[in-house]
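For this depiction, one protein chain was excluded, whereas all remaining protein chains were kept in their positions.
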Amino acid sequence: MRLSTPNIQLNEKGKLRHFLTLEGLKHHHLTEILDVAESFIDPLTGEINKLDTLHGKAIMNLFFEPSTRTLTTFEIAEKRLSADVVNLNIETSSTKKGETLLDTLWNLEAMLADMFVVRHSESGAAHFIAKHVAPHVHVVNAGDGQHAHPTQAMLDVFTIRKHKGDIFDLKVAIIGDVQHSRVVRSQIQALSILEAREIRVIGPKTLLPSHPEALGIHVYDNVEEGLEGVDVVINVRLQNERMKSALLPSEKEFFNLYGLTKERLAYAKPDAIVMHPGPINRGVEIDSEVADGEQSVILEQVTYGIAVRMAVMSIIFRNSQELQEEKRQALLDLNMMETSE
Amino acid sequence: MRLSTPNIQLNEKGKLRHFLTLEGLKHHHLTEILDVAESFIDPLTGEINKLDTLHGKAIMNLFFEPSTRTLTTFEIAEKRLSADVVNLNIETSSTKKGETLLDTLWNLEAMLADMFVVRHSESGAAHFIAKHVAPHVHVVNAGDGQHAHPTQAMLDVFTIRKHKGDIFDLKVAIIGDVQHSRVVRSQIQALSILEAREIRVIGPKTLLPSHPEALGIHVYDNVEEGLEGVDVVINVRLQNERMKSALLPSEKEFFNLYGLTKERLAYAKPDAIVMHPGPINRGVEIDSEVADGEQSVILEQVTYGIAVRMAVMSIIFRNSQELQEEKRQALLDLNMMETSE
Partner (left out) sequence: MRLSTPNIQLNEKGKLRHFLTLEGLKHHHLTEILDVAESFIDPLTGEINKLDTLHGKAIMNLFFEPSTRTLTTFEIAEKRLSADVVNLNIETSSTKKGETLLDTLWNLEAMLADMFVVRHSESGAAHFIAKHVAPHVHVVNAGDGQHAHPTQAMLDVFTIRKHKGDIFDLKVAIIGDVQHSRVVRSQIQALSILEAREIRVIGPKTLLPSHPEALGIHVYDNVEEGLEGVDVVINVRLQNERMKSALLPSEKEFFNLYGLTKERLAYAKPDAIVMHPGPINRGVEIDSEVADGEQSVILEQVTYGIAVRMAVMSIIFRNSQELQEEKRQALLDLNMMETSE
């Protein structure tokens, strides 16, 4: 399934207009997001100040799939940039009355939405919406099906950069229920674009990607081998839904085979950091001793998620503003030329 | 059923204090709303700027009946005027604990609400509330039972004026499931007050008003005849609930008999505009070719709905402010007279 038509998320100057996926983005796109996010964090206090950047902008959070955690971080990020925020639980909306998704979308757009933050259980939903919005409206993907969760991946690489400096030269292992995970897909893309030295994926054989070489990654079904000498361990959660499908053994068995314990973590570098997109299942994919341990940066990730989402949104609006101004200037220049003739 | 006690929505100077119905309002009341709405729209960009007008005002959206679309447009309008907005889903509130509606209302009023925007499935609910609020509290009707939906009608006439100039001299046809529709009732009132040359209502005989002459309108159960030579076609949605009551044939049959198709629209003037309050049922009361066609201004209506709602709310608060200042001045004058005696 190829969801990202080339460049749909880039404007005519190659800059971010939407933020749908990391696929097709360049090193400089990601670095800009990381740098802007960094600039929001007070170097002394670690706090993120409230800014007026999006004053007067209307952002609609369209959550077709419930997610308190992601919704709240976006809401906080939007309000910290002084945007007007409207949360829409689409299940209770007009779609009930027989309106199609596109009609709903066009109506919300006509309500002067400047940006949609979209969460949907179907892969490609954010792209579909981005294809159909007006030129001045922006779309941010907050997770679509098994496809992508790009702001999550960006906060992950932001966290890594904070602790390890440049991503280049790092060995990163992703461990857990990795198959069909939109978080993992996006993480691999982010790490690849930022040229991590080595990306490893560790999990039960049944869950591993079937063509790892195409992704430029290494797969392991042995945890100790996979963790050997890495700088970063990203643990992903066990989707309980999967248990039913018999692809996975019981929770207890999963923990015995792939749970991240202190003993296993010892195979990584001594100063390796441990990350997790949350919410964590203690004793299922991660041991509490690790989750709450010194190497864990799990809660920092959450805070950085605010800064990264603020960065993505402000970059998109700045790019839009720049483009508009250039067009206006070009028009003015044209008028002057005509006048002087 | 006479819901509107004369002038309950007007203050002692004959200006809007509440906005409950169009019944009893004068030409100048409606024109003022249209003019103020117009002033909010940037003539160059078509955008609506954020204003500080209602900074510090608390507006409570009391939706006893769910409606994402109407709630969202009000919410956007309120936030664009910088009001503090609280959404109340009344079904989960104290009414459960045995509190009466009036007790709930008085409590919300005591929470320093300056305005209630009320949606209710019972006709007269907004009037009932307006009768019981304190003098400084305002009520806007966002749809009550089969009675009225005045802001919807105002955005409709705003849209007509945008495209056709003065309403006077226009022939307007309302087509669809017109019986007991609060939207249609309010549209007829708005068009009458603004002295539209001719108002026609088209629908199945079972759905047509029984005493059209009393309303000053013409009724048609033949679509082609009804559309002949009109300037504006307002299509209203088929309430699915009605199908059950056997008042209406099947959706397919309804479309065959009364659906707005390109062929039927051809009976109207070539430059006639097509409107619909939304959400549309494609292939039921309107054909996609018409809904998405060049004559359709359906999505513009949504945008204008923001401007019109902003206008209604700011006019009400301005009137309130004026009255307070006049009273204060009168009191000062009185004091001076007494002092000088």
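To keep things simple, chains are lettered A and B as they appear, and every chain counts its residues starting from 1.
Just so it is clear, a contact is a pair of C-beta atoms (placed from the backbone, for glycine too) under 8 Å apart; a residue touches a chain by one contact, two chains touch by 3 or more.
Just so it is clear, the model here is predicted, and its values are computed rather than measured.
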Given B:N7, B:T100 or B:Q329, the one touching the chain that is not displayed: B:T100
Residue, one of A:H136, A:R282 or A:R318, that touches the chain absent here: A:R282
Residues of chain B (touch criterion as defined above) contacting the omitted chain: 55-56, 58, 84, 86, 88-89, 92-94, 97-100, 103-104, 106-112
Residue numbers in chain A that touch the chain omitted from display: 47-50, 66, 68-69, 72-73, 75-76, 79-80, 240, 278-282, 284, 299-303, 305-306
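One rule holds for everything that comes next: only the chains that are shown with their structure count from here on.
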Between chain A and chain B, centroid-to-centroid distance (C-alpha), Å: 41
